[in-house]
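Yeah, one chain of the complex is gone here, protein chain that is, but the others are all in their spots.
Letters are used for the chains, namely A and B, taken in the order the chains are written, and counting of residues starts over at 1 for each.
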């Protein structure tokens, strides 16, 4: 795999950084070199935030910001109105967005032509499974379905292990997150 | 073992494996996690360390000095204003010849207040008598913290190891960590040195030292720094033999047939390596010099190295506010004085307060240095790359 760059858009509290970390960890386990880093500003709940991934089969030396990501993942549909989420996206780029709208409607809204647009109602999935609108883990499932970057089952296994470590006393929460990822994997459409 | 770790996690992990006797620390962005993660290791009983939660960095370094004077293996971590608040105590740690290891996350100094990376905090401490090692990524930070313990105990000088704030401290990368047992076997017990808790050999530390002895003691401390480079190199060689990873005093990249070179330090050197590759693909003979050890300043190596180029661009993530330029530039100029060949050099000050430096900007620097190499002329010796005019 040549160097692959991903940008995550979210709002403070939605877990964009955590998603990037979980994704990188899962990629690491398939033998990839990885980077995951947030764009840090003052940490305010609700403010637009970004997080980034780099993946490669070779060691990654780059330590500059990502300006032209091949893949953009959007955790919050309202960001499309306030942030230029397609900035730097190349013609063969991919957008995966959490929204109730259809891929065609989103494509038009974002003014995209050649790029692929995938949509999934990750907020609904999160509310149904986790009981709260934290769409970061379902969007991991959607990202993998949309791009095929990683093996889905190995990603699930890696995320499950990480969540178990993070929430050792809450196996139910771990199970619900896994369910949300699976659901989003099934429901994401182009 | 291959794991994904942020720079802060990597440094905290190295500290856990070192299992120091005492850690006295105070949290500060972006180094907070080092202290936070390590304190959880203490709480969970994964280390035997006495953790001293102090009320300021001045107290943190004071407690480290006391513990090191008592013979303990001591580590701590800080950044920016925290390092500035330690400033007074840094000189004392060095002059008492105490082996203390300090993990520093580079962050700009106020004002204006900013939490992001530049190198002005540690470079403001460059004359304190501490060995300074600037690392490029999480892997090197991890390895360097372990090496620093050995270096400090051999050179009998405190050592600070730095990573770039947020870029490395909060960026997760793939790193290879050693087994706990390997690290502990490598470090062994600290060598015995005169200490305050040795009741069979009582000593006095830090006495008043006036006109008749201070100069001799200071001269002796200076000699400690002057002769520390071989210790750093020996540890690097041993580490390579044991664990396979090698870090020279000055890291170089594709310089063998390079016509010109750019010098950088910290995480931006990684980005610059990618630029070198891209320019090499276009047939441009460029290379990179990465300063890793800055105290002691490796003057002989640098002089030898730098004379071979037609021109050198020097990237500084700091300014000396002296009208002379950035720290690396000023010191490189001093090294070149009376060198038989003095290549033209130009200073590019960049990235203050965490301003990103892009591949394109670094490529522009290389292109300009190639031009200087051809013309031999530097019109403006110090420029600020990436600042809005």
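The rule is simple: a residue touches a chain if its C-beta (ideal position, glycine included) is under 8 Å from a C-beta of that chain, and two chains touch if they have at least 3 such contacts.
Please note the rule applied: contacts and distances are computed from a predicted model.
Per the UniProt record, the absent chain's protein name among "Maltose transport system permease protein MalG", "sn-glycerol-3-phosphate ABC transporter ATP-binding protein UgpC", "Transketolase" or "4Fe-4S ferredoxin-type domain-containing protein" is "4Fe-4S ferredoxin-type domain-containing protein". Of the chains displayed, those contacted by the omitted chain across the entire assembly are B.
Touch with the chain omitted from the figure is made, among B:85, B:98, B:133 or B:382, by B:98.
Only one of B:219, B:237, B:341 or B:374 touches the chain withheld from this view, namely B:219.
Contact with the undisplayed chain is limited, among B:191, B:206, B:230 or B:376, to B:206. Chain B meets the missing chain through residues 95-98, 156, 194, 201-207, 209, 212-213, 215-217, 219-221, 223-224.
Here, only the chains that are shown with their structure count from here on.
Averaged Cα coordinates give chain A a centre that lies 35 Å from the centre of chain B. Taken together, the chain B residues at the contact with chain A in this complex read 2-4, 115-116, 136-137, 164, 166-168, 170-174, 267-268, 270-271, 273-274, 356-359. Across the complex, chain A meets chain B through its residues 21, 24-25, 28, 32-38, 40, 60-65, 67.
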